[in-house]
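For this view, one protein chain was removed and the others were kept in their places.
Take a look at chain A:
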Amino acid sequence: MIEIKNLHAKVDGKDILKGVDLTIRPGEVHAIMGPNGAGKSTLSYVLAGRDGYEVTDGSVTYYGKDLLAMEPEERAAEGVFLAFQYPVEIPGVANTTFLKTAINATRKHRGEKELDAMQFLKLLREKTKALGMSDEMLKRAVNVGFSGGEKKRNETLQMAVLEPKFAILDETDSGLDIDALKIVAEGVNALRSPERSMLVITHYQRLLDYIVPDYVHVLAAGRVVKSGGKDLALELEKNGYRDFGVDEAA
């Protein structure tokens, strides 16, 4: 279980999160919606532990542990996964090499035996096949020359391989056309399980047609201002964020 309590955070000296409360149980999929500048991406970076995102108050308890005290790589090893809005390119490093390094680093942290080349390739083939991805993508350098859709699929593949307990999907729909969106959503849905929680961050309701959440929260001006079921998303789609004091047309 992940409990976020009264979370306050600063970026470049500016208060962005101003008291976020959120509880996510195993297996649940929560969506965070909100206008631009509400603090959605800041929340994802704070949870993943990015440098420069300073927590000024509040706590995040992750399966009984203090998440905020951990280094980013420890959080990852404990099962926190962030699917990036803008996946980063790493020239010269093959996707396979990157994934193998990542999975063995997490396994080592958990006290599990590292996978050898054969075991890893077997695992990778299974996951790639399940996501309908090509082997060719694995040989290419991480995200280099990938289309928007390929990058997001690659994030999904990494998630499938690393098998997180808590996945944060930051604006996974951005930059995707409807066909690419469907493919990525299918991949994500295949990874839903009773043990795995997800936090889906999005500006538009569209993504939630394909990844149907259990709960929807509205984040505005650094706080969760409304929570509800999946219907809340539809309501937002109709009325915009006006009801929360935000006029996006302005």
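The definition used in the following text is that a residue touches a chain if its C-beta (ideal position, glycine included) is under 8 Å from a C-beta of that chain, and two chains touch if they have at least 3 such contacts; residues count from 1.
Operating definition for what follows: contacts and distances are computed from a predicted model.
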| item | value |
| --- | --- |
| Chain not displayed: protein name in its UniProt record ("Fe-S cluster assembly protein SufB", "Sulfur-oxidizing protein SoxZ", "ABC transporter ATP-binding protein" or "Spore coat associated protein CotJA") | "Fe-S cluster assembly protein SufB" |
| Of A:2, A:60, A:76 or A:160, the one touching the omitted chain in the full complex | A:76 |
| Residue, one of A:90, A:115, A:221 or A:234, that touches the chain absent here | A:90 |
| Sole contact to the chain not displayed, among A:20, A:33, A:48 or A:67 | A:48 |
| Positions on chain A where the hidden chain makes contact | 48-52, 71-73, 75-77, 81-82, 84, 87-93, 97-98, 101-103, 105-106, 109, 141, 158, 162 |
